[in-house]
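The complex is shown incomplete by one protein chain, all other protein chains being positioned as in the whole.
Moving on, here comes chain A:
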Amino acid sequence: MTNTYMHLVRPTVSAPAATSTAAPVGIKIHNSALFTILEIVSKQALDSNTRILGTLLGTRNDDGSNVEIRDAFMVPCTESGDSVSIEEAKHKTLYSLYKKTHPKEFILGWFDCANEINGSTGLIHDFFSKGADRAYPFPAIYLNVKYLENSQINFPQLTTYVGAAIGKQGAAQRIGWKTLATLYIFTPVPHAVTSSTVSEKLAMNRINQTPTAKNGIVELEQEHLSAVSREISTVLANLDAVLAHIDSISNTDANLDLLRELSNSLLNRPTILSDMDSLKSLFQAHNQDIIMIEYLTRAVKEQVELSARLSSEAEKKIA
């Protein structure tokens, strides 16, 4: 993250459960959610007249200062002049459907891909900040994915904001023609893109190859023994890194400590490692166990196939 943030805490009158501590708000965006968001906002490139936006879903920690965006869906909306109308019914349906499968997740806020923060941004933020089935009583989060500039597509830039309401509590400002809304100050907050499980990271390794692949399509491989070969190559790479570091080492204290550490961990090996014979026999026993399992499993496999063939032959004879 090259961006730096100044953490300004402003009282958010419309969100009573807003974090009262001066701790920064941290936002984690899961890769799966991010991809969904990017897929949704990419529709904006086709039609610059309607505003594409959607709802962010996920979890909060207890005091609400850290949130994880885990999923997202699109909410249709129409914008005419200064007023914005969000199709609330669809928002509600989609949220209740999502809630069924993810009872512990809530609405966190919303996202769009607008180029600037303007009056409409405030209006939409107001929609997501108040009322049931919204972010209330926590402050809503606004994720902006900026990628369009004069209908030129650029690398998408993610920015996350929290909005702080200004003005007297319950006071509504008049914006434009007969639209009442609270005004907000949007403060950028830091965010990070993550994956939660190891499996996801493994899948990400494959997904990462699509930009350079032919036609943008990669096969989901089922390579034989891929896990072992990956593990071996990582171990080798680690060894290489250590060796390279030792080769280029100087006589500073820190480096001496490091060397001492290394040689200590080499000397402090378990006694079993110096007892060659027992070590060998342990390995042999282990290997034999595996070979036994392998042998028996193969036998089972052959048996099943044999039985299938025999019964079909028997049926032929009788018929």
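We take it that a residue touches a chain if its C-beta (ideal position, glycine included) is under 8 Å from a C-beta of that chain, and two chains touch if they have at least 3 such contacts; residues count from 1.
The rule is simple: contacts and distances are computed from a predicted model.
Q: When one chain of this assembly is omitted, its UniProt record names it as which of these: "DNA repair protein", "Geranylgeranyl transferase type-2 subunit beta", "Ras-related protein Rab-43" or "Eukaryotic translation initiation factor 3 subunit H"?
A: Protein name of the absent chain (UniProt record): "Eukaryotic translation initiation factor 3 subunit H".
Q: Considering the complete complex, identify which of A:N31, A:S83 or A:T187 is in touch with the unshown chain.
A: Going through A:N31, A:S83 or A:T187 one by one, A:N31 is the residue touching the chain not shown.
Q: So which of A:I249, A:L262 or A:A314 would be touching the chain we can't see?
A: Per the contact definition at the top, the residue touching the missing chain is A:A314.
Q: Quickly run down the residues of chain A that touch the omitted chain.
A: Touch with the absent chain occurs at residues 30-32, 34-36, 38-39, 41-42, 71, 74, 76, 90, 93-94, 97, 100-101, 147, 153-156, 193-208, 210-211, 216-220, 222, 225-228, 230-232, 234-235, 273-274, 276, 279-280, 283, 286-287, 290-291, 293-294, 297-298, 300-301, 304-305, 307-308, 311-312, 314-316, 318-319.
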